[in-house]
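Apart from one protein chain that is not included, each protein chain of the complex appears where it belongs.
Just so it is clear, A and B label the chains in written order, and each chain counts residues from 1 on its own.
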Amino acid sequence: MRGRLPALGSIAAVAVLIAVLPFTLSSYNVSLVAQVGIFFVAVLGLNILTGYSGQISIGHGAFMAIGGYTSAVMSRDHHTNLIVTMLMAFAICFVLGLLVGLPALRLSGAYLALATFALAISVPQLPLQWSTFLGGTGGVQSHTTVSDRWIYGAAWSCSAILFLLAWLILRGRVGRAFRAVRDSEIAATASGIELSLYKTLAFGISAAYAGVAGVLFVMATNGFAQPTEFGIILSLQILIGAAVAGLGSLWGILAGAAFVGLLPQVSTSVPVIGSDHGRDVVFGLMVVLVMLALPDGFAGLLARLRALVRA
Amino acid sequence: MAVNRKKLGALLCALAVGIAVASTAAASHSGTPGVTKKQIVIGGTFPYTGGASLYKTIPTAEQAYFAYVNAKGGVNGRTIKDITKDDAYNPAQTVPAVQQLVEQDHVFAIVGSLGTAPGLATWGYLNQNKVPQVLLATGDAYWGNCVHHACDGSTKPWTTGWQPDYPGEAKLYAKYILKTKPSAKIGVLYQNDAYGKNYLTGLKTGLGSNKGQIVDAEPYNFGDSAQVVGAHVGALEAHGADTVVIFATPTASIQALATLAILHWSPLTILNNVSANRLFMLAAAQNGASLNGVVSTTYIQSQTATPSTKGMKLAKKIIDSVGSASLSQDFAAGDNNLVYGLAVGYTFVDALKHAGQNPTRASFMKALRNLDETKNPFIYPGMSVQTSKKRTFPMEQLILEKWAGGGTGDWGTFGKIASGLK
Partner (left out) sequence: METLTSPLAGLRARGIALGGAITVYLLLGGGAVFLLVGCLQSTRFAQLTVSGLAVGAAYGSLALALVLIYRATHVINFAQGELAMATTYIAYQLIQWGLSYWEAFAATLAIAFVLGTALELVVIRPVQHRSVIAAVIVSVGLFILIDGVVNWIWGGGIRFMQSPFSGSYDLGGVNIQHLYAGMLGVVLGCVLLVWALFRFTKLGLGMRAAALRPAAAALAGVRVDWMLALGWGLAAVLGAVAGMMYEPSQLLLTPTFMQEALVYAFAAAVLGGLESPGGAVVGGLAIGVFLNLLAGYLPQVVSLEVPFAFAVLLAILLVKPSGLFGRREVSRV
């Protein structure tokens, strides 16, 4: 994702793999891999924020909720095309992200973590208060529903387009500014970088990505947007995905998305512990272990492996 | 190796097109899924974990009933296998769980799944794929095949509920209040969602021109702390109510009943059926609630009030055969959800029997839409499970009940069997 893209080979390999998968997998597994694609978009977005501007967010589930509700409400009331709702979600979440990014300028570290946590807790409460428009706990049912394969295609097409977009943004002036801000705010200011502009921009871009992921997420629940889907656990999953991914590697983001998208489903049938609780025990344990074993996430592991090969 | 920007763009576009083409490929099926000569496989989703896990004894009872039927040879020579999955009452988890049941486990039908929101999240998918989504454990008006505005005129032919609808139940409470306490000042505590509002609407309809007697209606949110629920109950008293109607889920209703005792306030109290499980009433009593005189409704038999009926003896036998001490203990203490599960299991088996020697999903739905069940041993004596073109709720009769005997007491029914839809 840096100025120099990961080798063309790896991109081609991923592309071929993803294009071939739906022909070989059962319909259920297709929906699982689509889920990974949805998380890919969200994790990619958060990666831009944490990885390139050094800010933390535990609130990206809130932007997914906003994106998802935008799509569901537009589809319900105006039968808007789902692709169009994706663009709308992108735009709305971009603006809202900028708005959240402004106060976030004054916060850092633990305080920013708590402020965004508050966002993640608060946003799903809003549909309960304005229940005639936003459906309350009953949720909003989109007018159009789509098949698993449609979602699979949409999720991975979005992933490809947004990955390209991220690459274009990050390789140029904006990316250099982001990295400078992350590495040292003082040095960045000294070299004439408008600090607040770039930090806010990073928030906006990453929120917009989360908004698109939210639209896909709602489609994957049969076009049904409902507050409990966007609980705090979703925000935490995105954050875990970004940490497992590490910084700036396509493979890393794939690994992070697969970690949060697949592991809870795969680990439902653990021997001894039993299905229902095994999921949480295994997932929680894996999160802790991965963080202990891979300090720089999957991307760091890859870098170390490469160094080993070269040595 | 640096990459040419144009090349990359072209590559990714090609990728997007490739995926789109791949996406149009469709899968095909033949035969009736889940049905073999020896077995019929069904599935369901339930909250085994999380805030609604109080209901998790329902699938246990259903499976116990199927085991009992299987031991007697099954239905038309087929045993019933019921695969249940946890969704923690979260629609985002219900969707993959149901997909897994349909596409991997190839279930014949989704039976008895619990919760309004989980049901709504999956009914589009299941109806599109023509998979029966039946006997849902929720009394929202949605499941009555478009008696509610929510389905916007598009019927869901593959979906049915089972238990009486909530607005109908609320109308009975309105009638009772108008009859026994015509000048009542009514305070309502309701859950702030479709479920609670369904009830509140029913109560207002039932009161008709007297709905001005509702002096205060307090909404609480599922998961609110006991203090918040308590504060709402206090607000009802402050508004001068002398009759309290509770449309809540069990946790909040226990907390509300305990708060009445803390306030030393004893209005006429009405509690909706979903919260009136004896197990939860005893818990409220343990926390100081004085329960005598609380009014509710029921539609299934009580294993504690009438333990010696044929139905309840059978229920005890089936539950005890599961071999779990804590389950038998819950049954003995009056966990009515167990009897509910058995009753739903009975209706499923009954419908399956009428779906023909070689049931298809269509023949099964036809049987479900033409139920005439007067011998379900687990429902209240004299009631029946019936469906027809005109009657889409399988169970729609109720009878009032009143609590007596304090902390070791029980419900006793009174009055006549009534239908909430009239």
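The rule is short, and it goes like this: contacts are C-beta pairs under 8 Å (C-beta built on N, C-alpha and C of every residue); 3 or more make two chains touch, one makes a residue touch a chain.
Predicted model only: the values in this text are computed from it and were never measured.
Residue-wise, the contact with the chain that is not shown comes from A:239, picked out of A:14, A:38, A:213 or A:239. The chain that is not drawn here is touched, among residues B:61, B:121, B:254 or B:385, by B:254. Within the full complex, the residue among A:26, A:81, A:129 or A:191 touching the omitted chain is A:129. Contact between chain A and the absent chain runs through residues 50, 56, 58, 103, 106-107, 109-111, 113-115, 117-119, 121-123, 125-126, 128-129, 186, 236, 239-240, 243, 273-274, 276-288, 291-292, 295.
In the full complex, chain B makes contact with the omitted chain through residues 47-51, 53-54, 56, 192, 218-221, 223-228, 230-232, 234-235, 237-238, 250-251, 254-255, 258, 262-264, 283-284, 286-288.
Definition applied: only the chains that are shown with their structure count from here on.
Residues 4-5, 7-8, 11-12, 15, 18-20, 22-23, 26-28, 31-32, 35, 128, 131, 136-139, 141, 145, 147-150, 152-153, 156-157, 160-161, 163-164, 167-168, 217, 220-224, 226, 228-229, 231, 234, 265, 268, 275-277 of chain A touch chain B in their complex. Those residues of chain B that touch chain A in the shared complex are 1-3, 5, 7-9, 11-12, 14-16, 18-20, 22-27, 48-49, 85-86, 89-92, 95-96, 99-100, 102-104, 116-117, 120-122, 124-125, 128, 150, 192-195, 197, 221-222.
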